[in-house]
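Have a look at this one before I ask anything.
A single protein chain has been omitted; all remaining protein chains appear in their positions.
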Amino acid sequence: MVRVLGWLVMAFAVAPREVTQGNVQRIMYVHVPLILASYLAFGVLAVASLVYLVRRDPGADRLAHASGEVGVMFVGLGIATGSIWGKPTWGTWWTWDARLTSVAILFVMYLGYLLLRGTIEDPERAARYCAVLGIVAALDVPLVHFSVYWWRTLHQPPSLMKPGGFAGSSSILWPLLVNLVAFALLYAYLVARRVRLLRAEAEATA
Amino acid sequence: MPDNWGFVAAAYGLTAAVLLWYWRRLAKKERELERVNAGSETTVAERSREPSKTGHPRPEPSPRTPLQ
Amino acid sequence: MSYARRALAVAWKDLAVERRSKETLNALVFFSLLLLFVFQFTLGGDRERLAAVLPGVLWLGFVLSALLALGRTFLVEREHDCWEGLLLAPGDKSAIYLGKLAGNLALMLVVEALVLGLFVVFFDIDLGRALPGLLVVVALGTLGLASVGTLFAAMTANVRARELLFPVLLLPVQVPILLATVKATEALLLGEPLGAVAHWVKLLVAADTVYLVVSLLTFDVVLEG
Partner (left out) sequence: MNLDPIIRVTDVRKVFGLVPVLDGVTLEVRGGEAVALLGANGAGKTTLLKILATLLRPTRGTASVAGHDVVREPEAVRALIGVVAHGAWVYDDLTARENLTFWATLGGLATGPDDVAAALAGVGLERAADARVRTFSAGMKRRLSLARVMLGRPRVLLLDEPFAGLDQRARKWLEGRLEAFKAAGAALLMATHSFGRELGVADRLAVLAGGRIALDTARGALGPDDVQRLYAAHAEESL
């Protein structure tokens, strides 16, 4: 059943493409949900890390691990689609635009999370250290946003065509919302599967 | 705004490709784990490598068939 | 009361070991001289280019020496196998964190003073009015670097490839500190009063508070080794 849900979500996520008028702006329907879903993933990671520190429950650690993985994949894709979108719009693959920069820092920060998890052999110690890093990173996100935002806007007016402008006519908003739900479901599905795999791996070695 | 279908296709294509790659990796690992568990209790299940990051998948070690 | 005494004991021990072995201090002093020469060769004579790049270069020097100093925080414990001793000392472990933090701060401030002094002399910059403001920014920035740095140093102390892992984990998290300090220094060096960079200073204070609180609360989980 879960696999069916997965495929349904995949198809669903691509569906809205036809609804809007064809132009490059349509990348937004993938770029924005990816970024928002990754925030969801890192939020879940932080909460799961906190639960792990309090209750030392391996299930919470597995959820944090899975959520971190999917989150890094989503934010990585978000950056890629963002820069693909930037090329025609601004003529360059990358601009140090406030949103793209803070998302890029997020990507590197949580990539470090996965690296830390990969480096420590003892699962119990890895869980503990990653929980601490997960919380520190989550608390750091608002600080990153503020500092990057001030750094960009105080010196250079926000770029003309600010990608991912949330305001917009309802014809833009509706497919965006649909896609957002689709990617959130996709996130939940992938994490659920990854958690099951982690549990199976743990049982295999226990 | 010129109609750059190429870029739209690239963005969607990349997203679908990476998601598919991750989905297939999960499925592969699940099958691998089932085979090892079903294989025999005595063999030591080779802990599969930590999943790699997106974008530049680490070369997967060739999965040795567990010694019977 | 014993909390403060225990923190002081850890700080005193680290500084005493450092004063006698001088391992880290020598490395840092040599490193700052190296940094100075590299920047001297690359930036050389012309003044405008130097003035434009100075804040970045200065903080690059501070951050790199911070990475060296912070990375070695638990080296003495690891080498002399005293890690378990710290762990088995009863009582709140955050005292050990504060002791280590104080030791690190002292070391980093000494090196920063040296780097700043060398820069002023060799690039003959007149800090003049900017100095008081600069000291505030440097102090807050250093605290930000040291607070998370000490926590992450404990985390990566007995992990393989720790020299690589430590900067990779620390630098992204420290982006707010890096941005705030470089931008504030830039404004100060252009002669603006501290008030002009009040928002950066507020961000630094907020960041330092968040980092200190989180580190104090999670340190004993990390020390468990």
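Letters A, B and C mark the chains in the order given here, with residues in each chain numbered from 1 onward.
Here is the rule we use: contacts are C-beta pairs under 8 Å (C-beta built on N, C-alpha and C of every residue); 3 or more make two chains touch, one makes a residue touch a chain.
Because the structure is a prediction, the values reported are computed rather than measured.
Q: Who touches the missing chain here, C:6, C:100 or C:183?
A: Per the contact definition at the top, the residue touching the missing chain is C:6.
Q: At which residues does subunit C meet the chain that is not included here?
A: These residues touch the chain not displayed: 2, 5-6, 9-10, 12-13, 16-17, 20-21, 76, 80-82, 84-91, 96, 225.
Rule of thumb we're sticking to: only the chains that are shown with their structure count from here on.
Q: If you average the CA atoms of subunit A and of subunit B, how many Å lie between those two points?
A: 19
Q: Mind checking the centre-to-centre distance between subunit A and subunit C? Centres are C-alpha means, answer in whole Å.
A: One centre to the other, that is 31 Å.
Q: Where the centres are mean C-alpha positions, what is the separation of subunit B from subunit C, in Å?
A: Whole-Å distance between the two chain centres: 40.
Q: Counting only residues that touch at least two other chains, what does the list for subunit A look like?
A: 115
Q: At least two other chains touched by the same residue of subunit B: list those residues.
A: none
Q: Considering the complex alone, what residue numbers of subunit C touch subunit A?
A: 148, 151, 155, 159-161, 165, 168-169, 172-173, 175-176, 179-180, 183, 199-200, 203, 206-207, 210-211, 214, 218, 221-222, 224-225
Q: Of all residues in subunit A, which touch subunit B in the complex?
A: Touching subunit B from subunit A are residues 6, 10, 14, 17, 22-27, 30-31, 34, 69-70, 72-73, 76-77, 80-81, 84-85, 87-88, 111, 114-115, 117-118, 186, 190, 193-194, 196-197, 200-201, 204-205.
Q: Within their complex, state which residues of subunit B touch subunit A.
A: It comes out as residues 1-5, 7-8, 10-12, 14-16, 18-19, 22-23, 26, 29-30, 33, 36-37, 45, 47-48, 50-51, 53-55.
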